[in-house]
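As you look at this complex, bear in mind that one protein chain is not there, while each of the others sits in place.
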Amino acid sequence: MNDQTQTSPSVGYWRVVLRQLKHEPLAMISAGVLLVLIIAAVFAPWLAPADPFKASMLKRLLPIGSPGYLLGTDELGRDMLTRLMYGGRLSLLMGIVPVFSAFFIGTTLGLFAGYLGGRVNMVIMRTLDIFYAFPSVLLAVAISGALGPGLSNSLIALTLVFVPQIVRVAESVTTQVRQLDYIEAARMSGASAFSIIRVHVLGNVLGPVFVYATGLLSVSMILASGLSFLGLGVKPPEPEWGLMLNTLRSAIYNKPFIAALPGAFIFLTSIAFNLLADGVRSAMDIKK
Amino acid sequence: MMAQENTPILNTEDRGGPAQPLLVVKDLKKYFPVRNELFAKEKKFVHAVDNVSFSVAKGKTLGIVGESGCGKSTTAKLIARLINPDSGKMVFDGDGVAEYGGIALKEFRKNLQMVFQDSFASLNPRLTIEQTIAYGPTVHGVSNAEASVQARALLQRVGLAPELFASRYPHELSGGQRQRVNIARALAYQPRLVILDEAVAALDKSVQAQVLNLLQELKNERQLTYLFISHDLHVVHYMSDEVMVMYLGQVVEKGPVDRIFNHAAHPYTQALLSAIPSMDPTKRTLKPPLEGDPPNPINPPAGCRFQDRCPHVKDSCRSISPKLAPVGVVFDHIVACHLNLEPRTYA
Partner (left out) sequence: MWVYILKRLLYALPIALSVTVISFMLVYLAPGDPLNAIAPADAPAEVIEALKSAYGLDKPVPVQYGLWVWRALHGDLGTSIASGRAVLTEVMGAVSNTFMLATIASLMGVCVGCVLGALAGYQRGSWIDKIATTLSVIGVSIPHYWLGLVLTIVFSITLGWLPAMGAGPGGSSEWVWDLEHLRFLVLPAVTLCVIPMGIITRTVRALVADMLEQEFVIALRARGLSSMAVFQHIAKNTAPTVLAVTGLQIGYLMGGSILVETVFAWPGTGFLLNTAIFQRDIPLLQGTLLVLCMIFVVLNLLVDIVQPLIDPRMGRA
């Protein structure tokens, strides 16, 4: 090793990952795009040009570029740009919140199942196996359909779809980590299981689970908007990209661009999430 | 390079005096069930550790040798209570361990620590060296600040300058340095007994020598007792005061190091020793030290477990299990063999 008398302290793990991420151009662009979308969504009440609910029978389906209506109007005469910005709030919410909730719930369950092993593990994993019998779309639709339309029901349905997947990843990683010698060394300290999990296991499990969860974000966006598209999510007249795709369907004949516009945003967000997730994954890889 | 110590060296009081063994292990047993078959008629078990008993004297090093699968690591983990034994007793300096009226397990953990073979897997890749070493004391009530101070002092003692190493991560260190960290981590508890499970096996020979010397120094400074598990007989010879030989989950021979190495009584020990490559050109041999296949550790046969490979096997060996008994009149050299052979000399 070198002979410096003073060496710079090692930077924290996440800071290194962040630094690495800056070298991934696609990920950075995606992050930028997402930032713009999120800002537009969060600050929609201040940034949007019009009222998203104000309908006008005379101004229905104005084409893109009409004066005062930059992206045209929808089938009830409401300004598309405004509706898209407001729609971003609900769409992004419905995409992000379930993944976050599933991340917390799933990691906790997975940690317990993986660390404690034995009966606890079997009970948790076998119960979740039942959820694997359903393809995600079907499960989301079924639960949503059963609970009824509405924002909170959709959030619950989507969280329930993602929790089993995250638990699977968390449990798998925890089981591997648990067998490593440093966990045995930690057990030799006499510390409680809780302390060992918190100090030694958690940090090493969060990484892979986080990577997996970021990969779920795009799926969640598509699924959430899909639910609204089917009429199972947000109810009209709330603006939401999937719901807008649904209500604008009849407009595909004479104003196809407007009708396709909300979906383009779903696509944009989804692909940005995916590229960002890919970038995070390779940034974390190189460190190892 | 001797550093000044700020921390006291002995913490737990010596209760029984020098004559009382530090650790007595009686009839430790651990069978692992064999899981693969769905329709097995009777349950099969791997007899990993089968009625192992021994004692370790204070301030001495007990070397444990044997081939892979003989149960030495499992024994270590049973003693360390990383695995729970099926049956058996442990007495630490006169007090039962994890028994009613004895030492509680958490308290026991302060007295006994372990250094593992894989230096990299033994360290949490997410924690700095200092955090790793400081973790143990904090579990036992030491404040974070005090634990950090102790950690840095220990780093100094094992030969790693704290300014350079305390904030590093495990992947930035070499194998030898990591093992020193593991030793420091074990010492942070101020234990009386340290189990070294193949602790130097993965290191280069030159690094091994440094680490072994460090271990000897520490042992003398802190009145430590070592359980030194290894398959490398040279190293065992260098480090140990007493040697215990295990075969297929049982103790087959135990005695002072010179007796074992020069006057081994068990055929298995003799075979092990004859397999050590020698630098002496007059000591050539064509015969392999051991013939025959090792028996199945699952549901082993009756009688002596070495029966299929022993060059001196008799009928009684196949039916009666030999018990550990002194060799001749030497009371501290015991062997489990019906023949209790006239020990052959190995110079």
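As written, the chain order gives the labels A and B, with residue 1 at the start of each chain.
To be clear about the criterion, contacts are C-beta pairs under 8 Å (C-beta built on N, C-alpha and C of every residue); 3 or more make two chains touch, one makes a residue touch a chain.
What you are looking at is a predicted structure, and each value in this text was computed from that prediction instead of being measured.
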item: Per the touch definition above, residue among A:W46, A:F194 or A:Y253 touching the missing chain; value: A:Y253
item: Footprint left on chain A by the chain that the document does not show; value: 126, 129-130, 132-138, 141-143, 145-148, 218, 221-222, 225-226, 229-232, 245, 249, 252-253, 256, 259-260, 263-264, 266-267, 270-271, 273-275, 278
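Here, only the chains that are shown with their structure count from here on.
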item: Inter-centroid spacing, chain B versus chain A (mean Cα positions, whole Å); value: 50
item: Contacting residues of chain B [partner chain A, same complex]; value: 77, 80, 82, 105-110, 112-114, 116, 118, 121-128, 132, 135-136, 139-140, 163-164, 167-169, 172-174, 177, 182, 185, 189
item: In the complex with chain B, residue positions of chain A that touch it; value: 1, 4-7, 9-10, 13, 180-182, 184-191, 195, 199-200, 203-204
